[in-house]
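Every protein chain of the complex appears in place save one, which is left out.
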Amino acid sequence: MLALHDVRVFYGAIEAVKGISFEVRQGELVTIVGANGAGKTTTLRTISGIYRPATGSITFEGQDLTALPSHEIVALGISQSPEGRLIFGSLSVRDNLMLGATRRADRATIPEDLDYIFSLFPVLGERINQSGGTLSGGEQQMLAIGRALMARPRLLLLDEPSLGLAPMLVNRIFAVISRLKETGVTILLVEQNARKALEVADRAYVMETGHIILEGDARSLATNPEIKKAYLGG
Amino acid sequence: MAAAAPVQRPVRRQPFARQQAMLALAVLLIGALLTWFAHANLNGYRQQLFILCAIYAIVAVSLALTSGFTGVFSLGQIGFLAIGAYVSALLTMPPLVKQPIMLPGLPEWLATFDTTGWPPQAALLFACLVGGAVAAIIGLLVGAPLMRLSGNYVAVATMGFLIIVHSVLNNWGAVTRGARGLSQIPTSTNPWVAYIWLVIAVYVALRLRNSPYGRSMIASRENLIASRGIGVNVLRTRLLAFVVSAFLTGVAGALLAHQIGAIAPTTFYFGTTFTVVIMVVLGGMGSISGAVVGAVIMTLTPELLRPIEAGGAIGPIQYSGLYGLSNIILAVGFILIMIFRPQGLFGERELGLALFGRRTPQQEWAGESIAITPELAPEIDEPIPDPRA
Amino acid sequence: MSAAEFGQQFINALSLGSIYALVAIGLAMVFSILRLINFAHGETLMIGAVAGVVLADRGLPWLIWLPLAVLITVGAGWLMERVAYRPMRGAPDVTLLLTSLGVSIALQNGALLTLGSQPRPFPTPAVLGGQIPLAGGVQISRVNLVTIAIAIVLMIALTWFVTRTQTGIAMRATAENAMAARLMGINTNTVIIAAFLIGAALAGVAGFLWGSRVGRVEYDMGFIPVLKAFVATVIGGFGSIPGAVLGAYILGFGEIFLVALLPDYLTSYRDAFIFVALILILLIRPQGILGSTEPEKI
Partner (left out) sequence: MTSAPDDIILEASGLSRSFRGLQALADYNLRLATGEILGVIGPNGAGKTTLFNVITGFLPPTSGTIRLRGQEITGKEPNSVAALGIARTFQNIRLFSRMTVLDNVKTAQQLRGKAGFWETLFSTPSFLAKERALDEAAYAHLQSLGLEQFSDVYASALPYGFQRKLEIARALATEPSVLLLDEPAAGMNAQETAEITGFIRAIHQRFGLTIIVVEHDMTLIMPLSHRIQVLNYGRVIAEGTPDEVRGNPEVIEAYLGADEPADAVGA
């Protein structure tokens, strides 16, 4: 469904992503784990068209994404819940969610999707008219995921959904991710919390300083001694 | 510790290496030759142009000092030019034209202050120093609060300062004669005086940059927070640059007043501000030689454009000339520079230093990814004695 | 000051503030998205007024030349974004500021070149002439009345636009975080162009009102309004549209009542006082009245 081939991304002279290749297949939940600064977020943003790769190709269902502006990439069915949530703090929860639906063609089904998101995150329904900036960190994370879902994505990109959340909320978020996967959404999840990510994912890639250093199915990576040592704190 | 015996360090450049001294001497000599030529051989108009280049180079250098080094973008520099010009003019104008009937607001001592008997150059030097000093004092008073601001805010606040100065010049008729301006200022500025002050300005700027003060200035520009974190007093550092540059610009104002012999508020407003900003941006913010080159280009270009502006403007620095074509060309040229070469002609570099073998800092580390030297680290498991134990 | 005088000045202040508000909104909108202080915004106002003069010279009735002139300013705003500002996206704030000064000077001199340095009379429509007597001996000029009315209508329309329409909400989202907006599928280019176009249209209307007020047009007539509008945005908080409007009215009132209350020999220093106030605001509350107080992240 999504395939990256030898993608390199630079910030000025600094090479943040150094020639990575990977793929996400229809219906899969794939995770990229790795430390801060490994290039995970850069990779996701490059897929979304925020950064341009210097070399390499990114294709989604056979279509080349590398030259498309980000709003057209969203229109193709790839939406993202960004790192740090990036909620529009001055806008209401409703406006935030509606912005997620900016590129939707089938506007008639929007109310239906709103209901679906409120069933996933009831608290958003309670706060529909509150401004996004007044939500707690966990609620903002739910809003960010809900906002991305409003695009009715076929591929959902989740960037560090557990960042800065209390463990109880982390569990909630991951439960929702599992549930989303069951509904058939293809998900690419970037996480520092490797332990949780490997629990829910089908397959995983490990990134370090701009390279993918390991890949495999999530369960076997979770038991890989090297991974345990470096990322699971064990 | 595993620190090896100190390796003989490679020969390093000293703050004023011989090559640089040679270069400086060469530049000084060439400048002096040009000045001599201008003084002895050029006709009045071209000589005036030479002087104007030098005066604006002083302003550009001082703007580069405050805006380029500290990153505090000042749009109020021309306010100091005005202060230097007016203060010096009021000192040296003959008492006859400072009588209460002309300038009723002048205090008695200033109205009767008479330099007509002095040697002209002594009077000019005195006027320059006082003009510069007053500009510096006002710079201190204005800068002390304003240097707390950064980015757009400081640009806007200094612009406010310029507007205030302009408003005072225009409205305080009892001292400034308002829009009519001051005239009958002795025209004692000659190429040599202008050149010598330019040399002083360049020297001061270079000296400051290659000193603890300059490092603090550039550090605070590069990362305000980190510079405070390592003990840089950012306010004081910026203020120093601001006051020194106000002094130099004040001197330039005095030279300007004593070149033309008549000054009016229109000279000291946005048009000139913009011209000087272009000089610095064109040369490269943070490059002293760039500022000088930028000033020369920007002073001479309108003169070259003059023939196509049939009829001609009143001086190269006039911003609202009669027809406006040269200003359009300059403004469009400026926008193109901003788009295609925002770092200007020289960026941070100085003209010619590379020729003399000065090593410029490497922008890229050649040896790609080096492993962090493991021998520096002692064994991880070596216990650290707990001081509380 | 008598009650009648006060009433008179009050309406003058409201009208002046309205014009500043129309100009300030455009500045604030563009600033909030691009961090660009668009000094050339004053020249859009000038272009609107000049276009009015040129079209009226052709003998067109004002009902026709006014919309045409506004259309021309909109075109000018679009061109400005396209030619000068788009290539500068992402440049440092000060670079953007200087570029806009460059654009401003180029346009002013362009007008100088075509118009000459002599002011031209503005073809104020006859309906705007004269005074309407109000209670208590207060008179309101029709220009002032129309200015206030137009400003209120346009501001209500704008409020509706930014809170109720998809493009308006997208605009606020882009101002808050452009990258997040792009991730939502918002075409930020469209949003930026929309901001320029709306700002230019408001400036075009302001140009008409300003021309009617002062009765003449000049190549550098945009300078004072943009400077004042700019002060208004600083008072209200850089980049906040309600802040810009609030700041514009504060400035309008400040200016009118300063002149009314100051002793005669100080009234000509009006601008100096205003900019002293501006500097004080920058020092005491740089984020303005309605600006956010987000501390810098360390």
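Each chain carries a letter (A, B and C) given by its place in the written order, and its residues are counted from 1.
We take it that a residue touches a chain if its C-beta (ideal position, glycine included) is under 8 Å from a C-beta of that chain, and two chains touch if they have at least 3 such contacts.
Just so it is clear, the model here is predicted, and its values are computed rather than measured.
Of the options B:A38, B:L208, B:L248 or B:I263, the residue whose C-beta touches the omitted chain is B:L208.
Along chain A, the points of touch with the absent chain fall at residues 13, 35-38, 137, 163-168, 171, 195, 208-209, 229-230, 232-234. Take chain B: the residues that touch the chain left off the picture are 1-3, 6-7, 9, 12, 14-16, 204, 207-208, 211-213, 215-216, 218-219, 222-223, 225-234, 240, 348, 359, 361-365, 368-370, 372-374, 376-382, 384, 386-389.
Keep in mind that, in the parts below, only the chains that are shown with their structure count from here on.
Inter-chain contacts peak for the pair B-C. Separating the CA-averaged centres of chain B and chain C is a span of 33 Å. With each centre defined as the average position of its C-alpha atoms, the distance from chain A to chain B rounds to 51 Å.
Every residue of chain C that touches chain A in the complex is listed here, in rising order: 166, 169-170, 172-173, 176-177, 179-189. Note for the complex: chain C touches chain B at residues 35, 37, 84, 87-88, 91, 93-95, 97-99, 101-103, 105-106, 108-110, 112-113, 117, 219-220, 223, 227, 230, 234, 238, 268-269, 271-272, 275-276, 278-279, 282-283, 286, 296, 298. In the complex of the two chains, the chain A residues touching chain C come out as 45, 48-50, 69-71, 74-75, 79-80, 82, 86-91, 95, 98-100, 102-103, 147, 151.
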